[in-house]
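Quick one: the structure is below, questions incoming.
Complex shown without one protein chain; remaining protein chains in place.
== chain A ==
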């Protein structure tokens, strides 16, 4: 793709990663004004009051389909397992924890090896709402615990519509291996704000995929912490931001034990007026985290004028002894030469663009080993690409922006 702006700053030159207030009490978190680093990209008015913790007047139903041997429980609010891996880092997350009234817990026993994925359907019950019309408010909390040396695949499938604040805590046991997919396939009217906290045990491996396609506003904050050396976290993401949508992914990976690895790869495509994506990639390598290996990448493909992609990688390194630490961010247009090449083989312009977008995402999506899901995501992207009449004019320059930290 054509690179408009690449942030190739040497890692050591990056700024300090902000440390948020952490508290379960919503009132310990200031009401944002919109000028804070953590909120400056988010259109606060479109959060539909989630910052003030309104009473729930909507519903997100949770249905779990799990292979035998996997425990699915409803925990009450006082259960000590809730909040073990995650302390809210902002007001919406604190309200979500306070108002969820318990949690759905999924526990994969030690040494279990389940080939079949656990699928959690989270369905917003508000009647199919158009963009801009308020869907009912709902809160949720989900706990996923993978026992030591177990291996599992867990899929969260968000559909329907709601104004939803929901946290997810994922506790990966020592030596365990988890593939975790969170698919945001909301209807157009949904608002979804959530913290996805991953706690990685010693020698454990996480492969996560965050796929955001639908919704009016989606703001997810995936965080990774390691509880021992040898942890490996792969955070993959794909988003397709259509006209009027705001999709924000704020990642924070904190390397504290030694010899852990992290890889962040997010790819986004944007199209149409007012499409806005935000990607924040914060990585902290603490003083004792020697032998750390980290790389984060965000690539955005801006398909039309009027769309805006903000991309801010930030790496803070407090030890000199790392294996690797790097980041890259690039936002560009369709590669006109690639489109010409495809068309010169008889492929019509709209299909050529579809192929290029498909290929752009395939690098990430093809890593998902659940074939059904992979196909559904690609089909959803294709449908969204084909939905509105694609202008047959190649996109003209300007309109894309990359913002440095």
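In the analysis below, contacts are C-beta pairs under 8 Å (C-beta built on N, C-alpha and C of every residue); 3 or more make two chains touch, one makes a residue touch a chain; residues count from 1.
Just so we're on the same page, contacts and distances are computed from a predicted model.
Visitor: When one chain of this assembly is omitted, its UniProt record names it as which of these: "Choline dehydrogenase-like flavoprotein", "FeS assembly ATPase SufC", "Sarcosine oxidase, gamma subunit family" or "Phenylalanine--tRNA ligase beta subunit"?
Guide: "FeS assembly ATPase SufC"
Visitor: Which of these, A:69, A:320 or A:346, touches the one chain of the complex that we don't see?
Guide: That would be A:346, which touches the missing chain.
Visitor: Please pick, from A:30, A:288, A:321 or A:363, the residue that touches the omitted chain in the full complex.
Guide: A:363
Visitor: Could you please point out the chain A residues that touch the chain left off the display?
Guide: Within chain A, the residues that touch the unshown chain are 1, 335-338, 340-349, 351-352, 355-356, 358-363, 366, 394.
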